[in-house]
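With one protein chain withheld, the remaining protein chains of the complex are depicted in position.
First chain written, first letter: the chains are A and B, and each begins at residue 1.
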Amino acid sequence: MNYKLYKKKKTKTQFLSKNINGGVLMDFKHVNKSEKRVDVYEKVTGKAKYGADMKFQDMLHAKVLYTEYPYAKIKNIDTSKAEKQPGVKAVITAEDIPNNEFGVIIENQQVLAKEKALYIGDGIAVVAAETAKQAKNAVEMIEVEYEELEGIYDPLKSRQEDSQLVHEELEDNEVIHHPLRKGDIKKGFENSDVIIEREYDTPFIEQAYIEPEAVVAVPYQENSTVTVYGSVQNPFATQNAVSTVLQEDLNKVRVVQNHMGGAFGGKDEVISSLAARASVLALKTERPIRIVNTRDESIKESYKRHPYNMKYRIGATKDGKIQAMEIEAVADSGAYACQTPFVTWRSVVQATGPYEVDNVKTDTYGYYTNNVYTGAMRGYGSPPIIFAQESLMDELADELDIDPVELRMKNIYHNNSVTASGQKLDNHEVSLEEVLTKAVDKSNFVEKFKEYQKEQPGDKKRGIGLSISFRGCSLGAEAIDAAGIILSLKKDGSVTLYSGLAENGQGLKTVYSQIAAEELGLETSQVNFMEVDTLISPDSGSTVASRATLIGGNAVKKAADNLIDKIKEYIADKYDQKEEDIVLKDGAIYGKKDVEIMKITEMAAKAAMEGVYLTTYGWYVSPDISWDEETGHGNPYFTYVYGCQVAEVEVDTGTGEIDVLNMTAAHDVGRAINPANVKGQIYGGVLMGLGYGIMEEVETNEGYIENTNFDEYMIPTVKDMPDIEPIIVENPDPNGPYGAKSIGEPTLELGAAAIANAVANATNKRIRSLPLNLEKVIVGKDLTKGGDH
Amino acid sequence: MIEFEALKANTIDEAVNILDDKEKEAKIVAGGTDLLVSIHNENEDLKGLNYLLDISSVKGLDIIEDNEDHLKLGALCTHSEIIDSVLINEKLPILRKAAQTIGSTQIRNRGTVGGNINNSSPAADLITPLIALGATVVLHSSKGKRELPLSEFITGPYENNRKENEILTAVKIPYLPTDYYNNYQKVKRRQAVAIARINLAVLTDIEDNKFKDIRIAFGSATPTAIRFSEIEKELENKHINDIDYDEIKEKTGQEMVDITGERWSTPYKKPVVGNLLKRALQEIIKEVQ
Partner (left out) sequence: MQKIEVTLTVNKKKHTVTVEPDERLLDTLRDRLNLTGVKEGCSIGECGACTVILDGKAINSCMVYTFQIDGSEVLTVEGLETNGTLDPLQEAFIDHQAVQCGFCTPGMLMSAKALLNENPNPDRDEIKTAIEGNLCRCTGYQQIIEAIESAANQDRSE
């Protein structure tokens, strides 16, 4: 069947974004250009200082003693021998922590284990010594008396009524439950000609930033009680955590972000924990304290992506219209709540996939176990769900004997579609059909899919698969969604920009500088983006959820617009001009009849001398959203992005090896502020999705982590890279700066599902758990865990 | 914590004298790509380590010597040197193929053939072809030197016959007539920098379109890399067009299981060893034709 027959006529409404000079779409000077990144020089010369590169006078090195058992009572800690070791200046335990518990949502994460160790990465004590070697040596001298306990390591067990409690002060092991109800599920299934039920599983995943965690806490610098430097993804969350732990006012705790060697969501609570430990030691010793994790410590201690167990039931008419979906997703929260409530919330919003379904019953859950705790990782509750739901769609297509593109075409959202939450998608271009069509055309999907379904000789079999998603931009109903920028035009015409959102490597500095330069008519190189410093940067929440361009970019625009207003006021007053005639462009100020009044640098100097202060503040609050916790009704996100990825693979059915030959990735970003940057995000995200699909898995065994370094936790090398065809789609969003929205997470969340569908096309066998490793391809199930998928 | 004193030897004599003195307390380091990992991981078998003897400067241990009937590879030859060697590419190309799959460029620039053999990993990429080639190792001690077949030197996973006061100084590899066909297969969990899940070295002469002196060695399938003599017998003198691949696959898998018994990995390894051998044979046959 030719899916093109079902292609609806495109009703592309013009959603123009506001821009400078009042609504006229102009050629951009900096925006939408692949300008060079502003922070590259220091990185290619080795001059950039990351957390572990920071050196302070009299700095001490600290090492953590981790628990020996994943779940154990701590009966006694004897640090006396350790304290006497050469070079040791202090040893702390939970007793020394003023307030031992913190957390972004639920404050039950221990800085150091007090009565019990709850997971294998719990810290018991910290030693500070003159050298790292001395600290390590002293750590081995600490004597701990444990009572090993039997832990619980399966959320499907820990959810049961009679299960032992991970947190004894709580009633049960449920961290959260998000329900969503729409329509009448019973009727929906009754109206279905075909109903299928499937179960899918995804594992713990490590963010695997190449830079391990690193912090330095410096006591009594200037007027701060403690200043924390390091690889801090969310400086304000860390500031909050340290303030809570030390029981110090926020204005006494300062966090300064260094260059970061990647985060991908993974440097939030774990960094806060290290920062808190270092801060306590800093105040105890009155010396700077450095804590840098080895890779093994990082993998053991830091939070992971949630493993999910997902049960889907879907009903459709025989011509492929989905009637009902019933979904249950269970996430393993590990020992602490961390971000589980929010991660599983995104899952409940997006669990059906981007499909019109009138009858939906979704329940997402998070449960405590004694496994490593889980939290934010790029995607944040979407990659597991997309793996399940896009695999399911192909399984349904197979059951109905309809091709995968056609089945999706029949069900995907369009403008004015209504989601499972009852939200009408009417304030932006819903471009699912566009990204699907573009990716499918570019990859020659339809023809290849048919071809590969036929019998292929030999062991090496080819397959092609696709996956499609919608993603709510920014935080949605998780938290207040606002960001601020301080923009300062100095008297010599140079500009500093303070942002509360942080450069993790994704190119935020460059994008913000481009936006500021675009608005102010300057060169990008004239803008100096300052590192996030809680002393002055406005608390803009966390750098997560692919929100930096969208929310932060809007704040940059606002700050710039406020500055322009000030300049217009000044010029109009001084130079007999009308404010509406004044334009800033090409480094100068133009007035009536497009005549140049003076250069911006000249104006800046003059203004300074005349007491006009050219520093402004831009605060952007995202549009209203709504969410009913009982029913899952509302408008959970104020806008969405759409993406489609196609993977072509060659499966070696003789050895189980999967060679991902090429991937096509079509993403609607609203507007690409920096197209080369967007491409970089696509390449990087696609490869991370590939790793999720075929090689990555944190292997746990009764709470122990078996693969704690990169020899056994494998991430893709350059030779694993497929040919990647990036397709940037731009449908400017009225809510985004210049129409821009999100790219960071959408590029990762689709890959595994597309590969899984490709493998099924190649082998005619369906694997329902990640990763699609050698054993699963050959034997059909995981061998180490005796899994049954 | 592992603490040690550093010792350096500039000649074999110096080295063996130090080993006589320190025995169990000393470990030898050259390229370091295995040892430094063990030290970082604080491996159990490093208990009692008090000295690290660096032999990376010992003269004469990095030779690639062309003798009449064999190649002598000094223990300090790095994998990169093996790959770059014109002589090896000409006379023993399977070694080059195997060396290319080891680690990364950085690791190959430091890792040595001596280290690979001494580590005695069941998955070692050089050991499998060396077993197929019938290589012998040369060990020096203060008492003199001894030689024994590599297949006898390696006694178990990560275990070998080296005495505490011995240094492996070279490996001798008998030449094959250059018209032997050779094939190296390696199954990996990703495309680079990966340990072999299974590896396979096949060497064979072809006479009248029949396999002659066929050697089949698997690594990472049995506790040590070994030649699968049963399947070799099965294929010896068989016509290349007369092969029942299903039977060969079944018998190969069975030969492995006969040695290892049923293990958790057997459902995977049993079919795959057969598939790999089939692939190697078919690639060789294609070359023949």
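Things to note:
Note that a contact is a pair of C-beta atoms (placed from the backbone, for glycine too) under 8 Å apart; a residue touches a chain by one contact, two chains touch by 3 or more.
Since the model is a prediction, treat every value here as computed from it, not as a measurement.
Of the listed residues B:I107, B:I243, B:I259 or B:I285, the one in contact with the hidden chain in the full complex is B:I107. Considering A:R159, A:H259 or A:R287, the position touching the chain not shown turns out to be A:H259 (whole complex).
Residues 2-6, 8, 29, 31-33, 36-37, 39-41, 52, 54, 56, 80, 103-107, 109-110, 192-193 of subunit B touch the missing chain (whole complex, contact as defined above). Contact residues of subunit A toward the unshown chain are 34, 36-37, 39-50, 52-53, 207-212, 259-262, 264, 294-295, 504-507, 676-677, 679-680, 682-688, 709-711, 715, 717-719, 721, 724.
Simple rule for what comes next: only the chains that are shown with their structure count from here on.
Centre-to-centre, using mean CA coordinates, subunit A is 44 Å away from subunit B.
Taken together, the subunit A residues at the contact with subunit B in this complex read 133, 136-137, 140, 296, 459, 654-657, 659, 695, 711, 714, 716-720, 773-775, 778-779, 783-784.
By the touch criterion given at the top, residues 1, 37, 41, 187-195, 197-198, 264-265, 267-268, 271-272, 275-276, 278-279 of subunit B touch subunit A in their complex.
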